[in-house]
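Working notes, structure below.
Yeah, one chain of the complex is gone here, protein chain that is, but the others are all in their spots.
So, subunit A:
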Amino acid sequence: MANNAEAAAQPAVRLEHVSKKIGRKTIIDDLSFDIYGGEVFGFLGPNGAGKTTTIRMIVGLMRMTQGNIYIQGHSIKGDFKQAIRQVGAIVENPEMYKFLTGYQNLIHYARMIPGISKERILEVIKLVELQGRIHEKVKHYSLGMRQRLGVAQALLHHPSVLILDEPTNGLDPQGIHDLRNYLHNLSREEHVAIIVSSHLLSEMQLMCDRIGIIQKGKLIGVETVNDFIEKGSSKVRIQVDDGRLAAQTVKDKLAIDAVFIDDTTLEVPVEHEKIPVVVDTLVVSKIKIYSVIAVAKSLEDRFLEVTGGKSVE
């Protein structure tokens, strides 16, 4: 695309001090962040944190009490048609008309946006591999097929912002793999901004470039997936001849709270750069070292760490 550089300057989706109050309760509290074209943005948070409410405000299904949301520079409040035109979405489950066929469902949505050709509809059907059963009624579809039909309707009009709530729900491992590849292609090649929310954290780790964590309606942080994981305190697991002595030594000499795991193993919470210092100290103290393993942290560990391991309040 020619206007990549230009598009990159302007965020595809911008949330500005967005708040939502229902009655006296504040559901969303002063949320601000940007999402750019060409990235897959993961929206993380425990149940009830406000993920779905935020997504509903982005697509105009709910009104915000304060603030504004811009999609490609168009306000969803003031310029709804221009803003929503850029968006393809599945909000929660892909609920389609069950008494219509998959094809009739797509025709239905195609009629609502000008410029969608019959070829485009067929192209999208092929993309989600529903060619064989597109003329069957949706009530006979499996959850995975409905999910794929949902993706198809979201892609019909070449959106520059794609919002998928729990997109891997109901897909088999092969389907998840294919979807992941497809989303990567969309973001890299067509410069689409993709917002994904999921409870499957391992899935998010593979799929997303950046993630935003929301808890109790507040944004805790927006970071790249790698930064996010590495920022967490890393740990090394060291195998020695005398675990008890080694743990005591590290505590005494380096003032690090090493954990004695068993007779021959200890775990030391230490930053990456300081691992040699720990090893040196142990060597000097004549402790025999058999192995040093960095304990990799998953997004899930980090997520639980950040959100305090709680789900619904």
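Here is the rule we use: a contact is a pair of C-beta atoms (placed from the backbone, for glycine too) under 8 Å apart; a residue touches a chain by one contact, two chains touch by 3 or more; residues count from 1.
By our rule, contacts and distances are computed from a predicted model.
For the chain of the complex excluded from view, the name given in UniProt is "ABC transporter permease" [choices: "C-type cytochrome", "ABC transporter permease", "Phosphoadenosine phosphosulfate reductase" or "Putative tricarboxylic transport membrane protein"].
The residue from A:75, A:93 or A:281 that touches the chain not shown here is A:93. Screening A:17, A:108, A:135 or A:244 against the full complex identifies A:108 as the residue touching the chain left out.
Listed here are the subunit A residues that touch the chain not shown: 56, 59-63, 80-82, 84-85, 87, 89-100, 104, 108-109, 111-114, 150, 153.
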